[in-house]
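Just passing along the structure, written as structure tokens.
Just one protein chain is left out here, and the rest sit where they should.
Letters are used for the chains, namely A and B, taken in the order the chains are written, and counting of residues starts over at 1 for each.
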Amino acid sequence: MTTANVYQQRPDSGAKAESSLHQANLAGLIGKGRKNPGVRVREKKLLGHLTLRGDANDPAFAAGVNKALGLELPVALSLVAKDETSLQWMGPDEWLLIVPGGQEFAVEQALRAALAGLHISVVNVSGGQQLLELSGPKVREVLMKSTSYDVHPDNFPVGKAVGTVFAKSQLVIRHTAEDTWELLIRRSFSDYWWLWLQDAAAEYGLNVEA
Amino acid sequence: MSQTHRLPNGGRVDRSKVLTFTFNGQQYKGYEGDSLAAALLANGVDVIGRSFKYSRPRGIYAAGAEEPNAVLQIGATEATQIPNVRATQQALYQGLVATSTNGWPNVNNDVMGILGKVGGKLMPPGFYYKTFMYPQSFWMTYEKYIRKAAGLGRSPTQNDPDTYDYMNHHCDVLIVGAGPAGLAAALAAARSGARVIVADEQEEFGGSLLDSRESLDGKPAMEWVGKVIAELKELPSVTLLPRATVNGYHDHNFLTIHERLTDHLGDRAPIGQVRQRIHRVRAKRVVLATGACERPLVYGNNDVPGNMLAGAVSTYVRRYGVAPGKKMVLSTNNDHAYRVALDWLDAGQQVVAVADARSNPRGALVEAARAKGIRILTSSAVIETRGSKHVTGARVAAIDLKSLSVASPGEWLECDLVATSGGYSPVVHLASHLGGKPTWREDILGFVPGEAPQKRVCVGGINGVYGLGDSLADGFEGGVRAASEAGFKAVEGVLPKALNQLQEATLALFHVPHEKGTARAPKQFVDLQNDVTAAAIELATREGFESVEHVKRYTALGFGTDQGKLGNVNGLAIAARSLNVTIPQMGTTMFRPNYTPVTFGAVAGRHCGHIFEPVRYTALQAWHVKQGAEFEDVGQWKRPWYFPRNGEDLHAAVKRECQAVRDSVGILDASTLGKIDIQGPDAREFLNRIYTNAWTKLDVGKARYGLMCKEDGMVFDDGVTACLADNHFVMTTTTGGAARVLQWLEIYQQTEWPELKVYFTSVTDHYATMTLSGPNSRKLLSEVTDIDLDREAFPFMTWKEGLVGGVPARVFRISFTGELSYEVNIQADYAMGVLEKIVEAGKQYNLTPYGTETMHVLRAEKGFIIVGQDTDGSMTPDDLNMGWCVGRTKPFSWLGWRGMNREDCVRDQRKQLVGLKPVDPKQWLPEGAQLVFDPKQAIPMTMVGHVTSSYAHNSLGYSFAMGVVKGGLKRIGERVFSPQADGSVIEAEIVSSVFFDPKGDRQNI
């Protein structure tokens, strides 16, 4: 009996790949804009995204995750990271694992092997979402314009990650360094987010980084 | 002459900065620091507008948010028009253009004024209702002119060029009002380290201290304000918001603040700057330091320009260096108003007399006035004034308070300014927005906030604490309390010393009597903005309105943008007296957000234009655009509707697209369909419970169509679900139903059947889906894939994995068109490359992109339903002739089974989905058209169903439709009729809903 159907979804190198913001041509905007912008944006695209589900109260689950990833299961609203791999709490039985692009198939197999026999789910969602990294002194103001969630560092320290309402839709905000934040955006909404961020950051200056 | 009423010195204006502005076409000059109202008064402008109902000339009456008359239209260009701006709250800027809101054709020559003058008594409350009620059909005509003449401002007809936005905040303590109490509270809270926001509606902080005679520590009070602001600015956890009106107090300490960032700078915001901003604040504690608002006495002709709130006179003199007249009569019932007489004297103007309703006032300010030789008439009041466009005199007479009557004929005093003070009303609006009932305090003759569940502290004037020293202490203590309740350590502070002067009590006088009685006296206005008189309130009570809320609605007291700031207490007092009850028995009306008007721009914020709302695109959007697609909104998605070529219209394009699919092969972007990954040992059981049909025997590698019903047995979504592995399925949903279905699965898993081990994850965005459909789809796909497409190896309703265009894909052989079809699912990042390869290979097969319209036509030819189009939440599977999709023997009582077995769901003569074929093949049945069996019956006809889908242009060559008809499945071959609005009748035959390829051979060629 096979418990799940897992296949390599990413083609060998050479296939044409387009991030969800491909049409916005962010690459063409690099180096343009103000000298000291309040906000800098960087696409973290084509990474491997896996949604992991399981029972957080089951020690075998946490142990299996640790065995496969070398990461402790993060507790509510937090994010743990090692090198280019991060694991984020999304809900009481849900985590988001982000790995370098191309590793998701191997990582999923490793997870499934380590968690064999447990009721879990691993789903490759790499094509459906990506990270936008925002950095700079005015990022917090842009976030305040966009979400009713309290982004003050007292409430939203580095290492915290929350799903919330942003403008008129929903996304996940991750605080990764003092002036650096990441937005986890869904592919189909990417165009909206990009338009929104340009508008909200206009008064502070918005530059695109490589 | 310029600025005739400007005092030679004084005020907080910058006389070195002269600003020009226009009012009603006339150019004037003012100074930086002026409010528009101050600048108008400085130029001696009397008539500022016409009143709402009687169209009487009105002048500036107050100096703040409570201004009832000077509600103006601002804007130098059409695009920058803003209606309903209070001149008292608008800072003057170079080039400001203002016009009167009321007054047609103009303020000095007003059509409605004639009606008002002649017809004072012709216009009682309810006048418009009573007069224009019949005939009803005329109301629209009347209304047009009434609205024009009454005038409530107008919105711009061009797009606002400025930017507006929102800012969300969270704070420990939000302080509303930066007068003495608010600033003291701010100091206390801020020093504790709490996150503090201080918002004040005025141009600068200080509140009542901006025009106060009083000193703190022996120095002008504003020096202390400056020191406080300097200290607060140094603290990183403090946000100071001047020009920011806290407009709404909402649930759980959520408050909205309307900040006018650049309204004081010009007609347009400077480039790159936001004009207005709504701050949405969640506060652990709120300190309400909104102060108190002076209320006028109600007397005859109290609306003639030149009548003014006493405190406003002080504001204009001391803050703006403007004297709105030369000879003043002050009518008061309290000590505090005497400062106005002193300020007036200091400004070198003449105080003709002070009429004090009290018999023997001896307070410190009274004595100071006496010492300066001011004539004080005790037990007296201004009974009425005279003058048409400006006050020329006031009649002061003795009044008897017991009988509330005039005790002497009195004397007419020549004057050009009547200042009036009837006491002070705490500004309880925000404290009442959530329903907290204000309570009456007889000692201060005002309503103060009542008990409320909100986590708030009220300090200073809103509490009826009026003395400066007391107010500071109350504020500081409130600030300490708020901060410590929010979890911060209390701090100590030394407050500046205020002079403690003897102040006597205010006398309970609201409505000044007149010999002629209220009904015959010159109009005594209670609510100047809504033109409500004392007589109108008495009339309302005589007509039987006893509840304060009814009196309010009948008379319009405190309506709209006014929210009863000046007139509320006076109106209640008059109604209470008229009904012979006390004011607390009468109670007060509720105040509602917003405290003052908010522009639509600010309400919209950034949610306008191209970012009005999210638009979702698939990974193939750019290609659709390149193909010239017209798009259709499906939920938030943009989907290609059709792909016109060479100027084709919708019908021509759809006909061509349909034919291409039937003849060769078409391609559809199906990425928007909801896709849900389902994993877990109980996945299959869960599907059994959530779908109407059975899933126990679906093998790995196979797919099945399923219907979902709500518990009531009505169809609410459908789609194909495939078994990927024993414990692994992928479900597709309708485009619009994706989020709803996922929630539906979650609610049952989380709340009803948590014991079922199954997880759901949306993969809608992860996969891009391209549907190849048509007899040549196999040939085409075979050129770009390594999957064995042989009809035996890859049968209908199965799926395979393999490379398509060199990219790993999951391909489903399912069909919504009736043709041989393959749905190719690719990780979305790689979909465009795959599409390009398919298109290249498809050239030889005339591969034709088709949109949602063609998809709808082709599926309808096959009789396939679209949930939401052919269903409306009232149709069971049997109604849709889809009983084959109902697992009647499934052991678990799945969702919908019990509901669809209710008596009403199994009766005869339910409306059933059938095909409809117009007898004349050229006629098209409009979607939604009602159906009858007998078109000759009398109206209203007995309707037996309606058309749900209808297509004139298709691959069949004749018009056809789907619809529901009572008992329709047993009426195949019978006729129905659809009477049209133009009187014609379309006759149609009831047929099977499968019009094309009824045996289903084509999907398996």
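The criterion applied here is as follows: a contact is a pair of C-beta atoms (placed from the backbone, for glycine too) under 8 Å apart; a residue touches a chain by one contact, two chains touch by 3 or more.
FYI, contacts and distances are computed from a predicted model.
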Name per UniProt, for the chain absent here [options: "Sarcosine oxidase subunit delta", "NADH-quinone oxidoreductase subunit N", "Metal ABC transporter permease" or "Cobalt/nickel transport system ATP-binding protein"]: "Sarcosine oxidase subunit delta"
Absent-chain contact - pick from B:Leu235, B:Leu265, B:Leu345 or B:Ala452: B:Ala452
Candidates B:Lys227, B:Lys389 or B:Lys437 - the one touching the absent chain: B:Lys437
Residue touching the undisplayed chain, where the options are A:Gly70, A:Gly91 or A:Pro157: A:Gly91
Selected residue (touches chain absent from view) among B:Lys497, B:Arg592 or B:Arg975: B:Arg592
Positions on subunit A where the hidden chain makes contact: 76-77, 90-92, 94, 148-149, 162-165, 170
Where the missing chain touches subunit B, by residue: 250-254, 280, 282, 434-437, 450-453, 547, 549, 552, 559-560, 587, 589-590, 592, 711-712, 743, 746-747, 750-752, 754, 893, 897-899, 902-903
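Definition applied: only the chains that are shown with their structure count from here on.
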Touching residues on subunit A, where the partner in the complex is subunit B: 1-5, 7-12, 14-20, 22-23, 46, 51, 53, 93, 119-129, 141, 144-145, 147-150, 152, 154-155, 167-169, 186-192, 195-196, 199-200, 202-203
In the complex with subunit A, residue positions of subunit B that touch it: 163, 165-170, 195, 272-274, 280, 282, 606-607, 610-611, 613-619, 621-622, 637, 672, 677, 679-681, 700, 724-728, 757, 759, 761-768, 801, 803, 806-808, 810, 826-833, 836
